[in-house]
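Here is the structure we will look at.
With one protein chain withheld, the remaining protein chains of the complex are depicted in position.
Entry: chain A
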Amino acid sequence: MLDVRGVSKSYGKVGALKSVDFAVGAGESVALLGQNGAGKSTLVKILSGLVRPDAGVVSLDGDETALHSGARAQRAGIAVVQQEVATVATMTVAENLLLGLRAAPVFWTTRTLREHAKPLLAGVGLGHVHPDTPMEDLTIAEQQLVDIARALSEEAKVLVLDEPTASLSDTEIERVLGLVREIKASGRSIVYVTHRLDEVFTICDRAVVFRNGEVVASIEVATASVPDIVTAMLGEALETYFPEPGELGDTRLRVVEMVAPGLAEPVSVALRRGEILGLTGQLGSGASAFVAGLAGMSPATSAEVELDGRAVTIAGRRDGLRDGISYCSGDRKHDGLFPGVSVYKNLSAPWISRITSRGRISRAREYTLAADVAAVFSIDESRLTADADTLSGGNQQKVALGKWLGTDPRVLLVEEPTRGVDVGARAEIYAQLRRLCREGLSVIVASSDTAEVLGLCDTIGVFYKGRLVETRRARDWTESALLTRVMHDASEEASS
């Protein structure tokens, strides 16, 4: 069906793709895997007509096609759902479904829009959504599904999905995956880019692994195991994906009856020295709300907080910083990185006062401390003077996280520590969090990735609908028990 032969693309001296060959058969679903910067995104851009290859041929059904533009790619029968939701928030669902469509009519009425939208919505399991609903009223998962519905309406032969589940919670992911299975069953081909290996095993027939711009493996999923794929991605065997847990010390932090926006009832937790506490749940379950409240992000928070035996009040972010509570939010683009500012200045942002004497910044001290942090997280030291937003996603996350080390925090609060981060950087981030804990740091991770929480944390608390419903030692959880708890609340059934 889709055949890519000898496709190359260079940006300046950097070869992003080096003579790549791969093919997708009719009704086949192929995963594109690889670490950040391996070449997946470049290939997706070529398939969507956004980037022209320097060499090579893309053919569909045996016909060579020149994908000069997005419109050309559409006409050729390739529909692409980009990683970021590409819908217009203020327009209605029905209007969004027509956006950018080649076949969009010149004139339309609200009624024709609605009629066009209804079958498309039903096709992606959104039959209950009224076509006139403003896009912004939908959840991110629903927006993603509308995006897919639009791609499907083009009668595409090949559907390219670029990390469609990156910002979704587990239950929402199920919906998207279910839809992908249906599309596959209808005989269309699927190219699926992802960082989540379990998805590959659920919906893909074959995994094509990229490394440094080349295809290094094409693996039949049915006969492969997780280590097989991870090994191909890394080029070397990962001994353990998750680090060994360490010793736990005395109580570091006690939070009693915290009330914060997004929580349905007061929440209490305790955290020991060297402990990683994982808080998990679906998006909006309250895990992130609790962490943000503890960080001092929501000023209305009321709680009794005891840090190393001393009562502290956290009325604002500066209080939290002063007491050694660092907070790394889940959205690094929004509030984790300073774009256009060099990496070392990004790293030093929370500890400017440490490198300042009488108002002057000591560049030498700043650079040395920043280089130390970079070394801990293995950020390439030669990139310290580059603008932070030119780094890959994994390295950006390391910068967003690493900058807190310079404040010598006692408690590190992290939301979604590895969102949009490749396997290699993920393992490094886990290992460093654990290492810092061995040195006495305590960490609270809020994550909707249950596998991550299970592998990384000492203790796991599950949030459901704004309540902390259960906390157990990690070894007392099984993956199925945890997932079940995340997806529904047993006590709710019992009481109703």
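Please note the rule applied: a residue touches a chain if its C-beta (ideal position, glycine included) is under 8 Å from a C-beta of that chain, and two chains touch if they have at least 3 such contacts; residues count from 1.
Definition applied: contacts and distances are computed from a predicted model.
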Per UniProt record, name of the chain withheld from view ["ABC transporter permease", "FUSC family protein", "SUF system NifU family Fe-S cluster assembly protein" or "Cysteine desulfurase"]: "ABC transporter permease"
Hidden partner chain, touching residue among A:135, A:161, A:176 or A:369: A:369
Hidden-chain contact residue, picked from the options A:220, A:439 or A:476: A:439
Footprint left on chain A by the chain that the document does not show: 11, 297, 317-318, 321, 327, 329, 334-341, 344-345, 348-350, 352-353, 356, 359-361, 363-365, 367-369, 371-372, 381, 384-385, 403, 405-406, 408, 436, 439-441
